[in-house]
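Shown here: the complex without one of its protein chains, the others still in place.
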Amino acid sequence: MDIFLQQVVNGLTLGSVYAIVALGYTMVYGIIQLINFAHGEVVMIGAMVAFSVITVLAGTAMPPLLVVLTGVACAVPVCMLVGYGMERLAYRPLRRAPRLAPLITAIGVSIILQHLALLVWSRNVMAFPQIIRAETYTVGGAAITNVQVAIVLLCVAIMGGLAFLVYRTRLGTAMRATAQNPQVAGLMGVDVNRVIAATFVIGAGLAAVAGVMVGTYYGIAQYTMGSILGLKAFAAAVLGGIGNIPGAMLGGVLLGVVEALGAGYIGDVTDMCRYSWLAGLVEERCRADGHFILFGSNYQDVFAFVVLILVLVLRPSGLLGERVGDRA
Amino acid sequence: MRRISLIVVAAGAAVALAGCSKESPDIKIGHAAPLTGGIAHLGKDNENGARLAIEQANEAKLKIGGKEVKFTLLAEDDQADPKVGTTVAQKMVDAKVAGVVGHLNSGVTIPASALYKDAGIPMITGSATNPKLTEQGFKGIFRVVARDDQQGPSVANYLASQNKPKLVAVIDDATAYGEGLANEVEKTLKAAGVDVLPREKGTDKTTDWKAVLTKLKGRTPDAIFYGGMDATGGPLIKQARELDVKAVFAFGDGACTDKMSELAGAAAEGLLCSQAGIPPQAATKAFLEAYKKRFNADPILYAPFTYDAANLIIEAMKQADSTEPAKYLPVLEKRVHNGASGRIEFDAKGDRKDAEITIFTMKGGKVEPLAVVKGGTTQSFADFMKAAGG
Partner (left out) sequence: MHPLFDTKNSPRLVWAGVAVVALTLLVLPFALAQIGTTWVRITNYAILYVLLALGLNIVVGFAGLLDLGYIAFYAVGAYTYALLASPHFGLHLPFWAILPIGALVAAFFGVLLGAPTLKLRGDYLAIVTLGFGEIVRIFLNNLSRPVNLTNGPQGVTGIDPFSLGDFSFARSETFLGLTFSGPIKYYYLLLAVMVGILALNVRLQDSRIGRAWEAVREDETAARAMGINTTHMKLLAFAMGATFGGVAGGMFSAIQGFISPESFILVESILVVSMVVLGGMGNIWGVVLGAVLLSFVPEILRWTVEPMQRALFGHMLVEPEVIRMLIFGFALVLIMLYRPAGLLPSAVRKRELARDDDAA
């Protein structure tokens, strides 16, 4: 039982990270129906900037928490700038182009950001200075570190803040209006360009926070870290219903838990030797090795893609999303 | 399309011809390793080893076939990519090199070796450890470093005899290197009567190992072996300690670096790991001093081996009194060489007889040699150095 609980805890932490990154995808998609393929790279830039700042400050007498917060404070504006630049230069001119055009641009932007980061920070794996001591608590037989608790709490707080922004502020109202119908919103006095730029900037700021979180939690950063994280977060956003803020959260956490439980149990579940009616087929192997596992933890990365494909094929609107018309 | 492709070809031709005209009629020895990319520093280290040997041979003003010969090193970048590797190999064959030192990675060396074999050019690698390279049965393909199926068993035997685990978990990163090494370790452990859990896997980009580690925690293994690189091995051991997994950790040469302690902090202390060959600091003094003097740096990893590889080719040419591959290859096959990395003699497959493997441990943030395994016997590192010095 404690093993199961531990897997759920693992999944929740991983899922919280996915959720914050997924928020960025979902906000942009909700407003202009663009898959911002380069969002994962913004997360990477955030982690890299924080790495540089934290490395410089780690040697000083500053308290560790303050060092990390300074890292965040530097990463957020840099990422916001990247987000703004991206929107202004690469996406805005294409707002009325066929749908595939901005997607291809986004792939280009993603390649460019990755390799610029390579030039600045090199190809090596960066080791974050180990300044925050991981304290481990045991709850019901599961080990939880202080960093994990902080990540989950931060994630909930960010989602709350974002929901407040979207549903209770003028900017949020403008965002929702733009999402409904940009032309009409424009006629009603909403500066559509500004609202869209603001969405990108906020998404990029969240990406920066996510980057620092990932960096300090795992202790590493590398120029390639954004792509796989971005893809999984995108899968999470789609799972929850893309364009839907609580959906991104739910999708992220669900995907995280599915991955953890999947990696933890798929090997046992697909071990043919455990089923008497199947074991006969591979009797010799069962006797020699004691197991005949069809799918092991090596398929961990497949889960996200399978979830993505299943959701898109069976329920394209996701768990919480509304049915969007097929505007091809 | 036609016009542009012609321009492209013409431009290529012009550049290529410009490249050719510079070459003198010297004896060319090729060296190939990644000079760009993630392990460029190791590639450069390999190249330096070969370069040093060639420069020393030129200083000695060797006479072969009655004439004084001058060697030049044709150093190429294979980007650690098999496709680029075969292109580079073809380039070496085109340039009619007399012998090749390299490549660095097994995945690149294996496809490239077919081209050298077809052209009859001897190739000696100083760092490709995958058994398959010499198991292809190609004539003229050698290696001066231990194979994965020697390294894996060595670290497994050391683990089995020193830590006496009853149950071991084996993880790999699903790359050719990681999986190959993990397979050898698993085989040896099973042969030694140790129980091994079903294989767990990540990828070479995995950062979150908690699901796999939690599963393993439920099985309480006494030791965990990981076949993979330090970039993934560091987070692995760090997260294991966070989950309070108490098992001993053992790694192969990909995660046998000081970077492990940077990535995992105190969690890395006490890990066991192995490297093919002897650690660079155990190479001959003459080599270490010459290297330091020439490159103003210490050798990183395989430089003593590429140095020996280049010297082997040169010595064989001297003994055969010919720089023709066909003439000196039979000599090379049989030659016994006392090099910077010790005594080298090839077996029938082209592997080094009794190649050494060193076992390290992490102590105070640095990997330190513990013992040297040679020909199945284990010797403490202090004893090994004493014997080598005496």
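By letter and in written order, the chains are A and B; residue numbering begins at 1 in each of them.
We adopt the following convention: contacts are C-beta pairs under 8 Å (C-beta built on N, C-alpha and C of every residue); 3 or more make two chains touch, one makes a residue touch a chain.
Remember, it's a predicted structure, so these values are computed and weren't measured experimentally.
Participant: Wait, the hidden chain, what does it touch out of the ones we have here?
Facilitator: A, B
Participant: Can you say which of A:Ala97, A:Val156, A:Val184 or A:Val269 touches the chain missing from this structure?
Facilitator: A:Ala97
Participant: Just one of A:Val9, A:Val82 or A:Val109 touches the chain that is missing; which is it?
Facilitator: Once the missing chain is taken into account, the touching residue is A:Val109.
Participant: Have a look at B:Gly180, B:Gly252, B:Gly265 or B:Pro299 and name the one touching the chain we're not showing.
Facilitator: Final answer for the missing-chain contact: B:Gly180.
Participant: Quick one: say which of A:Val9, A:Ile35 or A:Met126 touches the chain that got left out.
Facilitator: Counting the whole complex, the residue in contact with the absent chain is A:Ile35.
Participant: Using the document's definition of touch, tell me which of A:Phe51, A:Tyr218 or A:Phe292 contacts the absent chain.
Facilitator: Of the listed residues, the one touching the omitted chain is A:Phe292.
Participant: Write the list of chain A residues that the hidden chain touches.
Facilitator: Chain A touches the missing chain through residues 33-35, 90, 93-94, 96-105, 107-112, 114-116, 118-119, 227, 231, 234-235, 238, 282, 285, 292-294, 296, 298-299, 301-302, 304-306, 308-309, 312-313, 316, 326-328.
Participant: Touching the absent chain: which residues on chain B qualify?
Facilitator: 1-2, 4-6, 8-9, 11-13, 15-17, 19-20, 35-37, 77, 79, 82-83, 86-87, 90-91, 93-95, 107, 110-111, 114, 118, 132, 136, 174-176, 178-180, 199, 201
By definition in this document, only the chains that are shown with their structure count from here on.
Participant: In whole angstrom, what separates the CA-based centres of chain A and chain B?
Facilitator: Here chain A and chain B have centroids separated by 37 Å.
Participant: Which residues of chain A touch chain B in their complex?
Facilitator: Contact set of chain A toward chain B: 3, 6-7, 10-11, 13-14, 123-125, 127, 130, 134, 136, 143, 145, 214, 218-220, 222, 224-225, 228, 259-265, 267, 271, 289, 291, 293, 296-298, 300-301.
Participant: Give every residue of chain B touching chain A within the complex, in rising order.
Facilitator: 37-38, 174, 198-203, 205, 207-208, 210-212, 214-215, 217-218, 230-231, 234-235, 238, 242-244, 259, 262-266
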